[in-house]
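All protein chains of the complex are present and in place, except for one that has been dropped.
This part shows chain A:
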Amino acid sequence: MEKQKKGNFDFLTGAISVIFGIIYGIMAFGLKRSPMGDPMAPSIFPLIVSGGLVIFGVVLLLKSNLEATKIAFRKIKENTTANDILSRKMIIMTVVAAIVYALIFHILGYVISTFLFVGFIMSVLEPKRIVKNLITSAIFSIIVYYVFFYLLGISLPMTPILNI
């Protein structure tokens, strides 16, 4: 039975769907009542959606089994290569960098924060050539700034002191 040995995440997906559906449904029910017309009007559609999430989640739970999800997780653990670890690290670093980017975006202005963000990710992906990366990302952020600001007329946060 080759098929049974194959892992999948269906059980987990079903469980998440049910839990999300319930929480979403409770929140939908708890919404303020509409001051005009049908007081429940704002909640009805979300309640239908929540019901659907729970129903299809349960169907998926019934069709799948916990064992398959366990196998899938075990397989991930067993088959992880050095490459996988590296790409996971890259994803985590990118997410962290994006959060920092959002935090410094208005403070440092577009050019500097983007230079740091793009330069950092380039260096995570290719740590051997940091200088080249920094030069590339500086050129990138300045070109994008000029294209957006002057050619497209879209205002981006200015960099303090330098006034670009």
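Simple rule for what comes next: a contact is a pair of C-beta atoms (placed from the backbone, for glycine too) under 8 Å apart; a residue touches a chain by one contact, two chains touch by 3 or more; residues count from 1.
The rule is short, and it goes like this: contacts and distances are computed from a predicted model.
S.K.: There's a gap in the complex where one chain should be. From "SigE family RNA polymerase sigma factor", "Oligopeptide transport ATP-binding protein OppD", "Cytochrome P450" or "Tripartite tricarboxylate transporter permease", what does UniProt name that chain?
M.R.: Missing chain, UniProt protein name: "Tripartite tricarboxylate transporter permease".
S.K.: Which positions on chain A touch the chain that was left off?
M.R.: Against the left-out chain, chain A lists 8-10, 12-14, 17, 20-21, 24, 27-28, 31-32, 34-38, 41-42, 44-46, 49-50, 52-53, 56-57, 59-60, 63, 83-84, 86-87, 90-91, 94-95, 98-99, 101-103, 105-106, 110, 114, 117-118, 121-122, 125-126, 133, 136-137, 140-141, 144, 147-148, 152-156.
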